[in-house]
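Only a single protein chain was left out; the remaining protein chains are all shown in position.
A, B, C and D label the chains in the order they appear, each numbered from 1.
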Amino acid sequence: MAPITTLHYLVAAAALFVLGVIGVLTRRNVVIILMSIELILNAVNLNLVAFSRLYGLHGQIFSIFVITDAAAEAAVGLGILIAFFRNKETVNVDEVDLLKW
Amino acid sequence: MQPVATTFFFYLLSGAAILGGVLVITRKNPVHSALALIMTLLAQAGLYLMLYAPFVAGVQIILYAGGIMVLFLFVIMLVNIEKVQKQEQFNKQWLVGIVAAAALGVLFVLVYMKGESLFPKHVVRLAEESNTQEIAVLLYGQYMFAFEIASLLLLVAIIGAVVMAKKRI
Amino acid sequence: MTDATKYLSHLELGEPDQTFLDSNELIINMGPQHPATHGVLRVILKLDGEKVLGTECVIGYLHRGVEKIAEHRTYTMFNPYVDRMDYVAAVSNGLGYCEAVEKLMNVEAPPRANYIRVILTELNRLASHMLWLGTHALDIGAMTPLFYTFRDREEILKIFEKYCGARLTTHAFRIGGCQYETYEGFERDVKNFLAFVPPKIDEYEELLTTNRIWLERTRGVGVISGKDCIALGVTGPVLRASGVKWDLRKAKPYAAYSDFDFEVPTGQNGDTYDRYLVRMREMRQSLRIIEQAVGKIPEGPIMAKIPKVLKPPVGEIYHSIEAPKGELGYFVVSDGSTQPYRVRVRPPSFVNLQALDVMVRGALIADVIAVIGTLDIVLGEVDR
Amino acid sequence: MLDYIQGYLSSNVTPGQAGNVFWATVYILIVFGAISVAVMAMNWLERKALAHFQIRLGPMRVGPHGLLQPIADAIKLLTKEDIIPSGADKFVFWIAPLIILCAAFTVYIVVPFGPTHAITDLNIGILFMLGVASLSVLGVVMAGWASNSHYPLIGALRSSAQMVSYEVAMGMAVVSAILMTSLHGLGMYGVAANSTGTGTLSMIDIVKAQQEQHVWFFFKFFPLGLVAFGIFAIAMVAETNRAPFDLPEAESELTAGFHTEYSGLRWSLFMLGEYAAMIAVSSIAVTLWLGGWMRPFPHTLGGETWDLVFSLFPGLTFIGLAAIAFIGVVRMPKHPYFKIQTAGLAGFGVALGLIGLILFVPPVRDRIQDIYWFAAKVAVFMYLYIWYRATWPRYRFDQLMKVGWKVLLPIAIGVLILTAIMGVLL
Partner (left out) sequence: MVTRLKQQYGSGIREASTYLGQAYMVVESSIIYELLQVLRDQEEFDYCVDVTALHYPQREKQFDVIWILYSFPRNERIRVKTMIADGESLPSSTAIWGTANWLEREVFDMFGIKFDGHPDLKRILLPDGWKGHPLRKDYGIIQQDNEWVQINLGIESGQ
């Protein structure tokens, strides 16, 4: 088999990214949408780390920042979810179509 | 240390990651989705190790798999999944969404095909033995300001999450 | 206007503030099969996370109809049944019943019998408190005291066994006195026991009394005030730990208790730790009583003159004693026949258990366990 | 063949670093086998020691002094009916114990039993250990959720909150130890040979740093190392859900917490995971603060003679155990009923004695020393676990959180800052 090059990693990351996008676009459940966003962020991370093999360590630094952001995003997102669930008793995004209730 | 059986492990790990990704977006039960996401994250940690990024792999395991996913599971347990499971899982625009995402994927692959020639021909040898030390030097040197901003971001996120999730303030 | 609506209008709320997660209160069943409910008590807990919003006790799983049985047995035949109620303090149960019937027949047990009764009852109080301590500590997570207390309780049971052949459901006393004369070496055994136990009690105290975790787990937990205790009819060590110095052995002395010098230990805070301390001190006071009783045990008959067939005159009597758990009362009604017309048992555990709800509201699950332990209930007595 | 083994034994890197797949596999098998045996031994020891604390005898029936009890238990658990509650999520229910078990065992990849006796030496060793160990919380949460029952759910919520909280204090304590690897200022302890100023996360290098600085981190910057170690020692008990922090499985409150609904094989996996995790966190403590594989007093009592004396310890330990076994043989009742038991115990004693004699042979002696001292230090922790369990009542949940966040964490951060200051000043 051919040796594994950076391109292989990039394709794997693209696949994950696309899966994440599909999840965000098609699912109704907020929890799963948040998880899909995590998937997207991870795909980006994989790209960054793969490129860091070509251009030096900066990619890895960036991926660490991305992980930090993911943590913040998950905390806030799930906080919103809890508050929302407490008021509406649903976790479906398409039922959140009002700006105020 | 030279990685062994790179090809085999690459296909194993990336296959696991993508399979996990597919399961995340198709499962009805959010707990199963979370489990699949954990599989993806751990497989990615393995890929990071193969890419000479042990520190990122460690952070991935501690923060993602150990921290964020526990948070997810916690929240899933708080919300009532039984009801959610019986409902329609996909929204009305699911076909459009899949088509758009597929188009995006095709775009990615095309760009990679075209752009591969632009990549540097040789791979930078990253020292695995001192990876952590080098990252530390960069993080606390060149990226100091970004690091501080990230810490501020986390603080804001903590406060925001507490404010939103609290019953009565 | 009912109480509930009054409460709500006071808060100026139309209806309870029910958001979804609030309505997602957990209702869990603690028991009837649960390691810490001391038998088949079932407590339905309404929880908000770990916080207890309310409790309801469901009892009766061990109901055997003791009071109904009494109406179909003669006075003598019913005597062994009472041992099966509070089976960890069977001697106290027997004492209460025998004394109630004696009073109804207007006879009195001879002094020697009374002394034997006091010695055995106090030994049984020690046994009961030891069992309580072991299980209570086990509930709170300290495993070791259980085995220590069982080791020492064994010595008491040995004395019972030698005296009457039974260890748990002793049936030690008869109406009118005692059936058996003390065995050869009874006094020596009891004296040996008196020398053996105080260091052991010190040992328990060493493990628990100043243990930081024990203090944190018991101080300020399950607080009940003396006023609440009286309103809820709570008696025994629980009442005394709330600062009410009341012990039937002092208030209305029975058997030979008026002959002895002992103190009634009390607490101030009415929390679990005070109840623990009160019971520990009570154990030492019991030792004091036994010591005095063994020292001056009189000679003489052990059985009063009573007819072969017991036919108490028509009438009714309420007699109560200080059982290890609180006031144990017998309300005996006679219609002049050989069988009691009615025997009503006033069990201390049953009444004390009512206070559970007051004591655990707003506390955590772990406190429910601690409070059930500290109330020292025996389900055989609660359900009868 | 023999040359190959000999050639490997004289090398001075771990198989993982050497990239030697064969030896790495052998090591993995040895380590996992040894840990499983250690878990079984620990199981027996806990029951016996706890029993003796509580004036009982503990297991006595299966084999002499219950020595075969763990095997009997294993057989019982394997053949027991495996019950899955009807409302349970079967897949998650099935996978949860495996997650805990894998998390507990994967940690051993980087545990340094000796300078070369580790499966591999990762650059991020300690980070990897903490990360993988923290994965077991996922198994706990899933087990509690999948059981579809209230007690396991409460147990799981308690457990996850507890483990996540204590991980913070634990991490802080670990960081202060890592900081010490980079600090060359040694104050009253003298100056290290190699003071480069860069720290390390690698488990082997952490021990080597202690070797070079001539001090166990336990004693470094007294009392800072001691306090950090104390925080870790408390947090690790909470991490492994053991008494007095065993709230998630508090028997008297939640029946058995998150594994209430488990039985048979799956339950035994939980137990295996729990004990393996106990040994794992103890290994971290030993590596970070107690000098890992180093023998006591390597410098004060240095020199050939002392080396020889200390190298006799492994053999002497086994001879001592054999002696205890023979005392047991002598004290065994003389009734014919106990014939087999007496013979078994004697055979066990002989086996121990033989092992002890083999350990006196010089090449083996030198090779086994590191592992012996490491295991001895870990064993002390194991004994402490049993001791805690016999002595203390259980904390309440709010008190547990209070201890974690309001006591341990501030102290840990304070120690971290002070360590940094000391390192810069000295």
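Methods note: a residue touches a chain if its C-beta (ideal position, glycine included) is under 8 Å from a C-beta of that chain, and two chains touch if they have at least 3 such contacts.
Being a predicted model, the structure only gives us computed values, none of them experimental.
J.: The complex has one chain that is not drawn here; which of the drawn chains does it touch?
T.: It touches the following shown chains in the full complex: C.
J.: Could you tell me which of C:K103, C:H136, C:R153 or C:R249 touches the chain that is not displayed?
T.: C:K103
J.: Out of C:V221, C:V351 or C:V368, which is the one that touches the chain we can't see?
T.: Result: among the candidates, C:V351 touches the missing chain.
J.: Touching the left-out chain: which of C:L232, C:I321 or C:A370?
T.: The missing chain is touched by C:L232.
J.: What residues on subunit C make contact with the chain left out of this view?
T.: 59-60, 63, 65, 67-69, 71-72, 103-104, 106, 228, 230-233, 244, 246, 251-252, 315-318, 320, 327, 329, 331, 333, 341-342, 344, 346, 350-351, 353-354, 383-384
Note that only the chains that are shown with their structure count from here on.
J.: Counting in whole Å, what is the centre-to-centre distance of subunit B and subunit D, each centre being its mean C-alpha position?
T.: Inter-chain centre distance comes to 31 Å.
J.: Once you find the CA centre of subunit A and the CA centre of subunit D, what distance in Å lies between them?
T.: 37
J.: Report the inter-chain centroid distance for subunit A and subunit B in whole angstrom, where each centroid is the mean of the CA atoms.
T.: Each chain's C-alpha centroid was found; their separation is 6 Å.
J.: Note the residues in subunit A that touch 2 or more other chains, in rising order.
T.: Where subunit A meets two or more other chains at a single residue, that happens at 82, 85-86, 89.
J.: Can you tell me which residues of subunit C touch two or more of the remaining chains?
T.: 19, 21
J.: Can you tell me which positions in subunit C touch subunit D when the two form their complex?
T.: That would be residues 26, 28, 34-36, 50, 137-144, 146-148, 151, 207-208, 211, 213-214, 216-217, 364-367, 369 of subunit C.
J.: Contact residues on subunit D for subunit C in the complex?
T.: Residue list for subunit D touching subunit C: 50, 53-56, 150-151, 154, 158, 243-244, 246-247, 250-255, 389-399.
J.: Taking the touch rule as given, give the residues of subunit A at its contact with subunit B in the complex, in rising order.
T.: Listed in rising order, the residues are 1-4, 6-12, 14-29, 31-32, 34-36, 38-39, 42, 45-46, 49-50, 52-58, 60-61, 63-65, 67-76, 78-83, 85-86, 89, 91-94.
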